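After the structure tokens below, expect a handful of questions from me.
Complex shown without one protein chain; remaining protein chains in place.
Up next, chain A:
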């Protein structure tokens, strides 16, 4: 509830300020998935809320004074946030949890149809059964556990390479073969790389932790979470050249798409390419 209210408030404010503010708020969200506790997130958004009246004025100054650099940055930020929001909407692992929590306080007037002649609505019945369930056996409804993975440790090596330290550890937690994850990573990043002696992944190109995180998140959505019950306890098996996702929790089996690299444009000079051949 709190979050929704805040967003509405922002809209009425200066739009530029709102954009940057919501961007920041949404950037926070994916972090929650990566091991950070929800408590922390709430605290931060609260402080952000307090800041909004102040942040309004500098934003206005920005739009008037056309500093080339600043404007550029601004343009990019909401875009990223938008993308992340959409990512979240696609996978909706933690969204479901949040929505449930938000809806509860809203429908407090349960069983109001008893007094009037009208029929009960679906929503009312839904809240009713959840209320009863919560009273009688709370562990059935219990808040869903968030699926968390260790944040990827990513560092730059030299100027053109990125090292991903804890890939193997993350793979173990997801119960996936590192090869599969690496294949996905490279396909999405559109680069190549290798594993070095101490099980670290060296990726060609510059990438930040957040970018890798994003891709891992997408990997989890596609290849780890069960499409039926959203449980992350799944096993990936290859059968007749097709990968199947077996859910340990509900027993569902679903085929997943193979990883495709897709079109790769020529980015390096032709002369260099010829020399490499």
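The rule we apply is simple: a residue touches a chain if its C-beta (ideal position, glycine included) is under 8 Å from a C-beta of that chain, and two chains touch if they have at least 3 such contacts; residues count from 1.
Keep in mind that, in the parts below, contacts and distances are computed from a predicted model.
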- Identity of the absent chain, which is to be given by its UniProt protein name, from "Translation initiation factor SUI1", "Autophagy protein 5", "Ubiquitin-related modifier 1" or "Metaxin-2-like": "Translation initiation factor SUI1"
- Which of A:206, A:227 or A:254 contacts the chain that the document leaves out: A:206
- Message: Touching the hidden chain in the complete assembly: which of A:189, A:221 or A:256 does that?
- Response: A:189
- Had the left-out chain been drawn, it would touch chain A at residues 79, 82-83, 187-191, 205-208, 210-212, 214-215, 262-265, 267
